[in-house]
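One chain of protein is taken out of this complex; the other chains stay put.
Per-chain residue numbering starts at 1, and chain names A and B are given in the order in which the chains are listed.
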Amino acid sequence: MARLTEENIRLAREIISRYPKPRSATIPLLHLAQEQDGFVTNEAMEHIGQLVGATSAEVYGTASFYEMFKFEPVGKYLINICGTMSCALMGSEELMHHAESRLGIHMGGTTADGLITLERAECQAACTEAPCLQVNYRYRFRVTAENFDTLVDQLQSGALEGEIPAHGTVAAVRQHIPADKGVGAVAPEDVTEGPAWLDGKAAL
Amino acid sequence: MTSNPGGTWPHAPGFYVGDRPKIVTSRFEYEDSYTLQRFEATDGYKGLRAALAKPAAEVHEEVRNATVLGRGGAGFPAGNKWGLTPQGVWPRYLVVNGDESEPGTYKDRLLMERDPHQLIEGCLIACYAAGLSQCFLYIRGEMALAQERVATALNEAYAAGYVGKNILGSKFSVDIVLHWGAGAYVVGEETALIESLEGNRGMPRLKPPYFPAAIGLYGQPTIVNNVETLANLPWLARNGAAAYTAVGTATSPGTRMVAVSGHVKRPGVYEIINGTTTFRDLIYGEEFCQGIRNGNELKAFVPGGGSAPWFTEDQLDVAFEGPQAGAAGSMLGSGAVMVMDSTTDIPRAALTLTRFYAHESCGKCTPCREGGTWLERILSRVVDGKGTDADLDQLLEVGQSICPGEFPHASNEKLGITAVPFPYRMNTICFVGPSAYAPVHSALTLFRSEFESRVTKRTLIPVTAVAQ
Partner (left out) sequence: MTTIDNTPEIDNVPPPDPNAVSITINGRTVAARKGELIIAAADRANEYIPRFCYHPRMSSVGMCRQCLVEVEGPRGPMMVVSCMTPVADGQIVRTNTPQVKRAHEGILELLLANHPLDCPVCDKGGECPLQDQAFSHGAGESRFVEEKRHYEKPIAISDLVYLDRERCILCDRCTRFADEVAGDPLISFTQRGNNTQVMTFPDEPFASYFSGNTVQICPVGALTAQPYRFKARPWDLEQRESTCTTCSVGCRTVVQSSRDELLRYQGVDSDPVNWGWLCDRGRFNFQSVNSEDRLESPQVKSGDSFVSTSWADALETVARTLRLATPGSVAILGGARGTNEDAFMWASLADAMGITMRDAQLDDGLPTSIFSYSQATIDSACAGGTVILLAPDLKEELPVLHLRLRDAADKKRIRIIEVSSHESGLTKQAWRSVRAESGTTASAVAALLADSAVAAQLSSGPVTIIAGRANLAESADLTIASVEAVLAAAPTASVLPVLRRGNVRGALSVGLAPQNGKDAAAILEAAANGQVECLILLGADPMADVADADLARRGIAGAKFVVAIDTFLTQSAAHADVVLPAAAYGEKDGTTMNLEGRVTNVVQKITPRGTSRADWMIAAELADLSGHDIGATTLADVQKLMAQRVPGFGATTTSVAIKRDGVVVSMASPTRTPLAVTSAPPRNSYEFRLDLSRKLYDRAVATLTSPALAGLAQGASVCIHPLDLERVGAAEGATVRVSNNHSSIVLPVRASESIPRGTAVVPFNQPGADIRELIRHGESVVDVRIESM
């Protein structure tokens, strides 16, 4: 827990290489750090700054802007219950109250066993399936008090281990651009000509 | 009829196919719609092949002729947007806005989860036509499944030679880089999206001079297109502009995806043909939402995402078209209708939206940063029954500091008020600040009595009044 591991440094360099400027990899690398440690550590932010050419303050400035990055440990499962209009109209406030009493914590809190953190979230783009929630960014739709309880039971029993990775991992699949297939990123200042397929003609 | 892309939960997200012509959702009925195999079996990448057979300028011209309107909210024609890039400045980039997070909006996620190759094909056609040398596909951070599906599709497409160097043996080469966000609504604003993609805080840039088409990513010309907009291109490239404009209306050809949520019998996402549908059709039509739940009365609805001023039954027969909704005092925005029935606590409903925008303010412009939160706090107080009538006036006063002058609203026969058409004036760079005010203003204009019934009357409020 700290700086990126050797394997993640390799991955980080691969990610950086896809962008014309290394700074663009900041958010993907913060995700990588969070995937490694479950939250974003100060050491990781320093390391990311070195990798992308930014000061730690700049990396922290960027990281703290975004909801998903946590700077302190959270539960293995982060449950975000949506509270915006469509979900609120369909009873998400009541669901939040139920969740708080079921887990014995308030919004923003983590269960004593470190398994579940509960958060109020904003619109998750599943408005027709209200009320909805996400567990580590995996959706659950039209959630009732009963199936919330079932979800908690499943999380506690480990039944969802295979389906839902621990907090930090968002997408379980990564993009890989094979060396022989990719065009490769070029710094914008090094591009002086239009693309080959325009045959020197101006695009419209 | 539906499958569940979210895993093993009993309830499926409601996409309703219907038997209307489909441009972007044609593969949704297949369980394996997201695979390369299914995509190739259903005309996949044929649009790309058709485009590559022509000079780039011709493809661009076709998109321009088809008047593909941007589906992100502003409704600017994509072909014209591409044409705003300055001549002879290289490189140029495509940034795909997949940061869908406008309250009520739910379509881009479906398009990414269910038909990622269609989006990739759309990106390729755009890059080819507009001479864009790299594409960044920015997907909202919280959408794990969409990220996985697009990543898988990209890996497949690279392996098959659809993306990367010398695509399909041609001179056309472009990388599509999957990029993902980390939770910030404002990043859906195109200049904030570019900031975020550059590794910065997602704060909107000044306009002018930073129209991204001229000065965008890394200061280079950049096209920012919405996912749904790009998803239209493969069909268009396969079938031609004439076929595309034959669907829908002259000013607004094609289809658009609409999510209807809230208190309706069958909330869902529908691909509708432009120019054929009114709000009444959407909310009450048999092939759409089939009416209000539990036989209740309609109280109000938000016609175009959380930022839009509200409509009531007086506007049910307004066509689901940008200009008509604008004249009636609101907007269609990102294609999202949220329906409130007679049981709805209006001040509380408005609060859920105002809280959203206050929470999502990037903090750059004073009116939004300070005003949004102030609105939220007054409104919370009122909702909790601790407000005074002075608070209601203060809500409008704070609103004036965000959006000076008359704010758009719908007409209402019972109240005897006439519509103030869109758009509003604003003291902020982007729409987040005004959006915090829109629900407050609509609710107060259309349902003032609901507020008045829960506040204490105070003719005077001392300036030193202490918070409750």
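Some points to look at:
The working rule: a residue touches a chain if its C-beta (ideal position, glycine included) is under 8 Å from a C-beta of that chain, and two chains touch if they have at least 3 such contacts.
None of the values given here were measured: they were computed from a predicted structure.
Of the listed residues A:Leu29, A:Met45, A:Met68 or A:Ile177, the one in contact with the hidden chain in the full complex is A:Met45. Check B:Thr373, B:Asn412 or B:Thr445 against the missing chain and you find that the one touching it is B:Thr373. Considering the full assembly, B:Ala358 is the residue among B:Ala358, B:Leu392 or B:Ala410 that touches the omitted chain. For chain B, the residues in touch with the chain missing from this view are 184, 201, 206, 208, 358-367, 369-374, 377-378, 394, 397-398, 400-401, 404-405, 425, 427-429, 461, 463, 465-467.
By the touch criterion stated above, the residues of chain A touching the omitted chain are 42, 45-46, 54-61, 64-66.
Quick note on the criterion: only the chains that are shown with their structure count from here on.
As a whole-number value, the distance joining the C-alpha centres of chain A and chain B reads 21 Å. In the complex of the two chains, the chain A residues touching chain B come out as 18-21, 23-28, 30-31, 52, 54, 61-63, 65-69, 80, 83-86, 88-90, 121-130, 134, 136-142, 147, 163, 170-178, 180-186, 188, 191-199, 201-204. Chain B contributes residues 6-14, 55-57, 60-61, 64, 82-83, 85, 87-88, 90-92, 100-106, 108-109, 128-134, 140-145, 147-148, 151-152, 154-155, 158-159, 161, 163-165, 170-175, 177-185, 196-203, 218-220, 259-263, 267-269, 302, 306, 336, 338, 340, 344, 348-349, 352-353, 355-356, 359-360, 362 to its touches with chain A in the complex.
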